[in-house]
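I have placed the structure first, in the form of structure tokens, so that the comments after it can refer back to it.
And then chain A:
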Amino acid sequence: MTAVLAMRDAGFILGAYAATVVVIGSFALWVLRAGRRSGRLVDDEEKYWT
Partner candidate 1 sequence: MSAGRLRAARRIAVKDLLVERRSRVLVNQVLPFSGLVMVVFAFALGTGGVLERAAPGLMWLAVLFSTLITVQRSFAIETADGALESLRVAGIDPVALFLGKAAALAVELIALITVLLGLAVVLYGAEPRAEGVVLLVTTAISATCGLAALGTIYGGLAAGGPGRETLLPLLILPVAAPVLIGATRGVEAALGTDRTAVSEGWPWVGLLTVFAVAVGVSGALAFGTLIED
Partner candidate 2 sequence: MTPTTSPQPTARRATGTRATRVLGIVTLVMLGWLLLFGLVLSPADIDQGDAVRIMYVHVPTVWLAYLAFIVTAVCSGLYLFGRRHSLGFDRVAGASAEIGVVFMALTLISGSLWGRITWGVYWQWDARLTTTALLFVTYIGYLAVRGLEGTRERRARRSAVIGLLAVVEIPLVHWSVRLWRSLHQEATILDTDLDVDIDGLMLFTLFSGVVAFTLLFVWLLLHRTRTIALDDLLASRGLDRAIAERRSEVTSSGSIGGGS
């Protein structure tokens, strides 16, 4: 771990990874939450994937 932090330009590199993880994570959570919210209002027979 210390080796990772000791990289040259660690801030930029870890920043790129952090941005990727945060953006994708929040997008995925948003999609899942929206699906759960709308899924509660619809009967399972109407969902083509069930």
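The set was built so that all candidates are chains of the complex that A comes from, given by their letters.
Descriptive notes on the structure:
The definition used in the following text is that a residue touches a chain if its C-beta (ideal position, glycine included) is under 8 Å from a C-beta of that chain, and two chains touch if they have at least 3 such contacts; residues count from 1.
Bear in mind the structure is a predicted one, so any value in this text is a computation, not a measurement.
This complex places chain A in touch with one candidate out of 1 or 2, and it is 2. For chain A in complex with candidate 2, the touching residues are 3-4, 7-10, 12-17, 19-21, 23-24, 27-28, 31-32, 34-36, 38-50.
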